[in-house]
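Here you go, one structure.
Complex shown without one protein chain; remaining protein chains in place.
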Amino acid sequence: MRILIVNPNTTASMTVTIEAAARRVAGDSTVIEAVTSSMGPASIEGYYDEALAVPGLLKEISQGEREGADAAIIACFDDTGLDAARAMSSIPVIGICEAALATVSFIAQRFTVVTTTQRSRVPIEALVRRYGAEGRAKVRAADIPVLSLEDPLSGATEKLRAQMASALEEDGAEAIVLGCAGMADLAARLQDEFGVPVVDGVGAAVKQAEALVALGLSTSKRGAYAFPAPKVYTGLLAGFGIG
Amino acid sequence: MRILIVNPNTTASMTVTIEAAARRVAGDSTVIEAVTSSMGPASIEGYYDEALAVPGLLKEISQGEREGADAAIIACFDDTGLDAARAMSSIPVIGICEAALATVSFIAQRFTVVTTTQRSRVPIEALVRRYGAEGRAKVRAADIPVLSLEDPLSGATEKLRAQMASALEEDGAEAIVLGCAGMADLAARLQDEFGVPVVDGVGAAVKQAEALVALGLSTSKRGAYAFPAPKVYTGLLAGFGIG
Amino acid sequence: MRILIVNPNTTASMTVTIEAAARRVAGDSTVIEAVTSSMGPASIEGYYDEALAVPGLLKEISQGEREGADAAIIACFDDTGLDAARAMSSIPVIGICEAALATVSFIAQRFTVVTTTQRSRVPIEALVRRYGAEGRAKVRAADIPVLSLEDPLSGATEKLRAQMASALEEDGAEAIVLGCAGMADLAARLQDEFGVPVVDGVGAAVKQAEALVALGLSTSKRGAYAFPAPKVYTGLLAGFGIG
Amino acid sequence: MRILIVNPNTTASMTVTIEAAARRVAGDSTVIEAVTSSMGPASIEGYYDEALAVPGLLKEISQGEREGADAAIIACFDDTGLDAARAMSSIPVIGICEAALATVSFIAQRFTVVTTTQRSRVPIEALVRRYGAEGRAKVRAADIPVLSLEDPLSGATEKLRAQMASALEEDGAEAIVLGCAGMADLAARLQDEFGVPVVDGVGAAVKQAEALVALGLSTSKRGAYAFPAPKVYTGLLAGFGIG
Amino acid sequence: MRILIVNPNTTASMTVTIEAAARRVAGDSTVIEAVTSSMGPASIEGYYDEALAVPGLLKEISQGEREGADAAIIACFDDTGLDAARAMSSIPVIGICEAALATVSFIAQRFTVVTTTQRSRVPIEALVRRYGAEGRAKVRAADIPVLSLEDPLSGATEKLRAQMASALEEDGAEAIVLGCAGMADLAARLQDEFGVPVVDGVGAAVKQAEALVALGLSTSKRGAYAFPAPKVYTGLLAGFGIG
Partner (left out) sequence: MRILIVNPNTTASMTVTIEAAARRVAGDSTVIEAVTSSMGPASIEGYYDEALAVPGLLKEISQGEREGADAAIIACFDDTGLDAARAMSSIPVIGICEAALATVSFIAQRFTVVTTTQRSRVPIEALVRRYGAEGRAKVRAADIPVLSLEDPLSGATEKLRAQMASALEEDGAEAIVLGCAGMADLAARLQDEFGVPVVDGVGAAVKQAEALVALGLSTSKRGAYAFPAPKVYTGLLAGFGIG
């Protein structure tokens, strides 16, 4: 089983973190292929970055599917481009936010998502509502730029810890969801420290992708995710091979 | 007052229809500038087309703002790219779906949106929920390709009429919302025929844009729509001038 | 275009404030006619005052329509009597709460309504839910009597400012809605002071009324807003001319 | 224990029906006092009638309280004037819609309200949502004028039966709620005929009123139902004695 | 009229408290029969205790119905076993949480439930949602074991008072609901102390049971509460007499 993980920002070092987290939890017969988008923002912080990340992301998923991937994962907690990718693909496509929320729902009644920037808080609250976790989940931002997670001197992890502590004390959280792909390497350590389940979306998405493939399930092609109708696509985006 | 209307698909003849509908309702001192995106799908039918229309759309809005537009309208009923455009801009940005839903809510308690294709039904249902009209609105698809609206021999208008009739009879609709920018020229005629209010999103959005400008209001730059953080944007998308 | 604005309380000095705010934003060809109800409470603070304001309000709207008004506005943030007025009228009728919520929704994802008294907080929360802004909006009361807004020595504006500051800090508000018609003159100044959009319902309602008239739209007479059935109305209320 | 029941329309024959239904279920020590409003519409069908019924209704409740009533019931299924009456009174005030929905919720998971006219359907759907029964309840209109219920030759009861049958077959209803005070005499007979629970709001409200009095509970005077602030009420409404 | 009240925990002293509270509010012609379950946990604190209390509870209700009870009450605020009991019985069955929420809804727009342990908070929040009071109610836990309510030296009542005070100050509560059957004797005293309505579920349920019996209403046997289908029940649970 080959699972493609696309880091939809263009920062290759973050892809390394993501790939390592994915491999730690992947099954023995699963091949993880992590790629960095070649087109778009260096990090995804808010609606604008989300939008600009989509074409590069779709290109990678389209190519990965042609090269034989059995499932694809979008490794950004905003689940950017998810619906478009599903409509375009025959293989299952998983977002790390939806995977994390589905996973934490099996082990906690109340939980808090801790993400990076305030720009991302409201979009993630919209995802919480979309995925039906409204009333169970709160979203907090640690006020840290995404890329600061890669800099041990930035204090980012300490700010993340502070929000986790507040989540437990003030939100009644029973578990924590890490709300950024760049936090994928921290889950196990923070789970040990805080003594509550800590869910990383990258790992969660790998297991959901494996599950769908093993169950013989893929995106329905009836209704909202039907293949795009044939039509002319103009400009630089035309090269995806579907239009 | 200058209002930019972007047709985010690449079909210039549809822009003509949109521009005419906008001018019919614009105030005396309003200048309507309608542009056709140069990049993306020929029509927007579903998630994939939506996603591929965004970069071209953002480019037009960004350029329009630099050239002095006071407000911008996204003339696609999926409100594609709306949040990204708002985050990027200082001027107000209006989607035609949100404008239509806001407008019809002043004149009817129950209404039905009639859109083109089944691929668009579920995305519009999500917008209905996002904009708080859940429980008041139903969404129907007339099963007509968007561009067939331009062909008088396609039978598209008849299929639209049939869905309107069903909406009144089966849904208890008190008003109809036309769920595609390409239907903008039909509202007045259908309102006369059916004897209930028929709302076109293009016209509605023009008035909302005029309203915001007159009220001295623009997108909040605090929170979800804060300007994007400075960062590197790689590839062909880099030319937008913000990153 | 003639727009009737009814102040449903009996305090004429508040009508002056309302009328001025309306004229500031009205289009060149719009005639604003503001009237004070002759029957009812001196200010509307809570459910009881709302109910007693309705007959006088309906009388003014009924008379205004007969005299040629193209649209009517109910200038009380509780939107009192709105549904009854719509059922009774051929012309569009707009409440200032619904107009303010519709308007702010185009420019902010999260916002706070600041109203006058605690008696009004829960009724406005019900309107927030009715108009579909639940989850986006919070409501705060500044604990000031409505009429104290007219007394510069009352400290009312300072209490309002304090709640606005708390809204930004504690609620994550991206914009503020002024939750009383008597605050209509404060919006521009407070917007400048706080650096976030501040929406006044009176101005918002004027633009919505203009929009509906320009779009050729009026209240649907099918369903919930059908004209009242002919019947006997007994007592002093019988003089409205419909029953 | 004295329970005041106000028929807020001016049709005294309907008060007779209501009073009889109330007495059938009242406890031995309960005195039922039913009064007909002297001011307002002959029947309440939709928003306009609702609004015009309120002053006469409030007057009766205010007088009843002064004369020693322990609780008051508003015998119109739209629960018109309920919040104003509560704010004005020290005694508990019950609406027959809220009483019926509370009662049926103890004996069925899914139910249908059958009301009279289409004008009343949407207002009752709003009450269903307000009282938290959304998702459990459907509302149907039998398309019968309220007063036709008093005319055995009108065919009204047959139309009501037809909607009940459809509710059981199409809605999955497990119980029926009669959605008009004028149907209060039909509940027992229809329950026998259809073999499912049939709830009448008048009877239900009597028992809720008795319950509150027995439990020593009355409307909270903290928050939304605080007594109205002292102020000037102008015009014919001024005689209620509170302002 | 005979009303059976089952204390589904095995602590007989708590049944004494419950029975006294029930008798204080019961009608003259009502016979209260309170029984203690013989099987299950000594107190019900959270999901596990709830589940283990159900068989003993069902056994008592089944026996009570055979012996002529007209209605049954489950005297645990988690409403444990309620749906099963309804499906099994011909007589009405009432939970004290649903009775309390229905009752408080007639007298307050916003209220807070104060329960015992954190383990019970989330289950009660789920009941609040089930019964449609979401948005009106908050739930607080006083962090007191259920049985400590019986020990005057435990400080339990003081902790309860502290949460009530916080509910009024921080939650905007207009009334308080006591969230444990073991608090049934405290309602009147706390109502006097705090000057807001305080609702006890045991008393509320007695009045709801009396109401249903007087109204001639019982659980619908159509749909979700249809009698169980005949089948084999194995093991010690088989003795209930239905299977």
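In this document, chain identifiers A, B, C, D and E correspond to the written order of the chains, with residue numbering beginning at 1 in each.
Here is the rule we use: a contact is a pair of C-beta atoms (placed from the backbone, for glycine too) under 8 Å apart; a residue touches a chain by one contact, two chains touch by 3 or more.
Quantities reported herein were computed from a predicted structural model and do not represent experimental measurements.
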### Chains shown that the absent chain touches, full complex
A, B, D, E
### Summary
Checked against the full complex, the residue among A:15, A:62, A:115 or A:219 that touches the missing chain is A:219
### Query
Going by the touch rule given at the top, which residues of chain A touch the chain that is not shown?
25, 27-29, 86, 92, 94, 98-99, 102-103, 105-110, 131-134, 136, 168, 172-175, 188, 191, 195-197, 199-200, 203-204, 207-208, 210-212, 214-220, 222-225
### chain D residues touching the omitted chain (full complex)
109-110, 135, 172
### Message
Just checking the interface: what residues of chain B touch the absent partner chain?
### Response
121-122, 129, 134
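Quick note on the criterion: only the chains that are shown with their structure count from here on.
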### Query
To lay chain A over its twin chain B by CA atoms, how big a turn is needed, in degrees to the nearest 5?
180
### Query
Residue numbers at the chain B-chain C interface: does the shared fraction exceed half, giving same, or fall under half, giving different?
same
### Message
Based only on mean CA positions, could you tell me how far chain C sits from chain E in angstrom?
### Response
44
### Query
Using the average of all C-alpha atoms in each chain as its centre, how far is it in Å between chain B and chain E?
52
### Query
Using the touch rule from the top of the page, what residues of chain A touch 2 or more other chains?
121-122
### Task
Answer with line, ring, star, complete or other to describe the graph linking chains that touch.
other
